[in-house]
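What follows is one structure encoded as structure tokens, with my remarks underneath.
For this depiction, one protein chain was excluded, whereas all remaining protein chains were kept in their positions.
In order of appearance the chains are A and B, and numbering begins at 1 in each one.
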Amino acid sequence: MTTTAHDQAPAGLEGGRLPWRVGDLVFYALTAAASLATVGLVVWLSYKVVAQASGAIQKFGLSFIWTVAWDPVKQNFGALDFIYGTALTAFIALLIATPVSIAIALFLTELTPRWIRGPVGTLVELLAAIPSVILGLWGILVFGPWIAQHLEPFLERRLGFIPIFSGDPSQAGMLPAALVLTLMIVPITSSLCRELFSRVPRDLSDGALALGATRWETIRGVSIPYAGPGIVAAVLLGLGRAFGEAIAVTQVIGAGSGFPTSLFEPADTLASRIASEYQGAVSGLQIDSILYLAAILLVISLITNVAAQAVVRRFERSRGKIA
Amino acid sequence: MSSFDVTVRSAGLRRRRIVQRVLAIVATLCALAAVTMLGIVIGSVAVKGGSSLSLDFFTKPRGLYGVPGGIADAIVGSALIVGIATLIAVPIGVLVAIYLSEFASKGIATFVRVVLDVMNGIPAIVVGIFVFGVLVTGRGQSALAGSCALSILMVPMIARATQEVLALVPGGLREASLALGVSRWRTVLGVVLPTVTGGIVTGTVLAVARVAGETAPLLFTSSIAANAVNLDVSQALPTIPVAIFVYSESADPHEQALAWTSALVLISFVLVSSVMARALSARSRRKLTGGH
Partner (left out) sequence: MKKTALLIAALTCATVSLAAAGVSGAASDGGSKATAGTLTGAGATFPFPLISKWIPAYDQASGTQVNYSPIGSGGGIAAITARTVDFGASDAPLSPDQFTACKGCVQIPWALSATAVIYNIPGAPQGLRLTPALIAQMYLGSVTKWNAPGIKKLNPGVNLPDLKITPVYRSDGSGTSYNFTDFLTKTSPTWKDKVGTGTSVSWPTGVGARGSAGVTGVVTRTDGGITYADVAYALTNKLKFARVQNQAKKFTLPGLRSINAAASSVGKVTGNGEISIVNPAKSQPLAYPISTFTYALAPTASPKADELRKFIYWAITSGQKFGPALLFAPLPKQVLAFDYKQIKKIQAST
């Protein structure tokens, strides 16, 4: 329960707020300044990132977003290749991560005795603590080769008729990138879902069980609908993480371009293209175009984040929680 | 709550039980898979990194082409950059949290919380670009710029953690202090904050564990550095995540070994900090909420 100092009038001083001393004013000013500075920083950052891209925005306008091109020689740039790469890798990662995260969350809240939940839950969350550069290192030297030697040939044999699983195996490509992203999203989404499921009121699920439903039917009929919007928010937050990941992705995605139809082929996301080209871009227009990519990435992340927050706030309000 | 639809038919009971069991197995497998992946990643790092551990590794700076070196300079650089970032982020994060829990009206508090969550979601590489545009352009790279970038990532985490523990402080504590005539600021600093130091430390340690491994912001602010242990924070300093990033793409087995060993050092630090922070958090929560 949240109480703030200024809500409560101490006994003996009813009918008015506590008088403010000089120290209080200074302190208030300090904390307010910190908050103002923080909000100001976010605003400044958003403005600056977009302003830095203004050279390219002026040259290409909004059509940059749907242009397929990245030619430093002909000085023609467009973002669609990377929006495609970002969307596809994030989508595949989400496709795998969402059911797996829900399953893990359910495992931890419904299926295990209490003494297992702690350690296993911590282990899953520790996956989130692994720095992305280390996941990328492992991806280049261990996971990528394994994918090229075992997973991709297997997928090609069994599912090769589907375009996204066709083609020659490659150590670097969208599939390793999507799988690495999955490893990053799962701990985030599963720990959020775990919190949601643990808050499902006991009497609701007990009631269903008393009516003869199996555990799974209770979960499907009670827990998941109850936690529904929260799960959506958790998925959105995972998506935001996937969009913004630059380092691990650039290590395993192979810096390709174009619109590869197969997941085996190299590609690039917005974040990974920025990471690989920014330091060495030599023409002003190329630098500005990379900054334009950064602005697009920022906008996408902001939208995803705000959407997740909006879902959470509506969800909590409908559950009667204090915002 | 959506309508709850379960038809109890004994004829379908066996089928439902089978579905139940299958899904339970699937859920268990998923959890096992996650834990296994964790084990594989950490195992790879431990095995490959551990096999090339040597004293040289910790005492020598980065070498030249074909000359094996170590990560002494990167360890020092990382420690300095993360340390300064913490010194910047903790006061700001704590002050913001105090504002939110002690002074802000409901509307403003919600607004600031939204902004903090937004800040948390800004990709690290965009933060790097921002700090590059503000602090590096025209001036050159520096460890201080790197610290500023990392502190931008840390502030929302510390603010949120501090805010959560401040919310757990019983209102009666504040009331008692105010009733005794203690001024607001002394109440917060002297009565409220000391009870939540554990939570603040936890939040800080978790934030440190997170930014210790951040590479993208440092690529823009502190990546062209000397091959020597250097304490001058007005210059770019080598860091462990950037070292791992550079070595990971190399063909030279020596450099790959350096990458693995650096990864081992980093991951040990991150995991130990995370586990300690969680243990600390569990303990301080128990203290605050009276063992619940």
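As a working rule, a contact is a pair of C-beta atoms (placed from the backbone, for glycine too) under 8 Å apart; a residue touches a chain by one contact, two chains touch by 3 or more.
Predicted model, so just to flag it, every value in this text is computed and none were measured.
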Contacting the left-out chain in the complete assembly, out of B:189, B:229 or B:275: B:189
Among B:18, B:32, B:47 or B:67, the residue in touch with the chain that has been omitted: B:67
Residues of chain A (touch criterion as defined above) contacting the omitted chain: 69-74, 144-145, 168, 170-173, 254-257, 266, 276-277, 279-284, 286
Residue ranges of chain B at the interface with the undisplayed chain: 64-67, 84, 87-88, 90-91, 136-138, 140-144, 186, 189-191, 193-194, 223-228, 232-235, 246, 249-252, 255
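In the analysis below, only the chains that are shown with their structure count from here on.
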Separation of chain A from chain B, taking each centre as the mean of its C-alpha atoms, in whole Å: 15
Residues of chain A defined as touching chain B within the complex: 1-6, 8, 10-13, 18, 20-21, 23-24, 26-28, 30-35, 37-39, 41-42, 45, 48-49, 52, 99-100, 103-104, 106-108, 111, 120, 122-127, 129-138, 140-142, 183, 186-187, 190, 204, 208, 211-217, 221-222, 225-226, 237, 240, 243-247, 251, 271, 274-275, 278-279, 291, 294, 297-298, 301-302, 304-306, 309, 323
Chain A contact footprint on chain B (complex, rising order): 1-2, 4-6, 8, 16-17, 19-20, 23-24, 26-28, 30-31, 33-35, 37-38, 41-42, 44-45, 48, 91-92, 95-96, 98-104, 110-112, 114-127, 129-130, 133-134, 152, 155, 159, 167, 171, 174-175, 178-179, 183-189, 209-210, 212-216, 219-220, 223, 241, 244-245, 248-249, 256, 259-260, 263, 266-267, 270-271, 274-275, 278
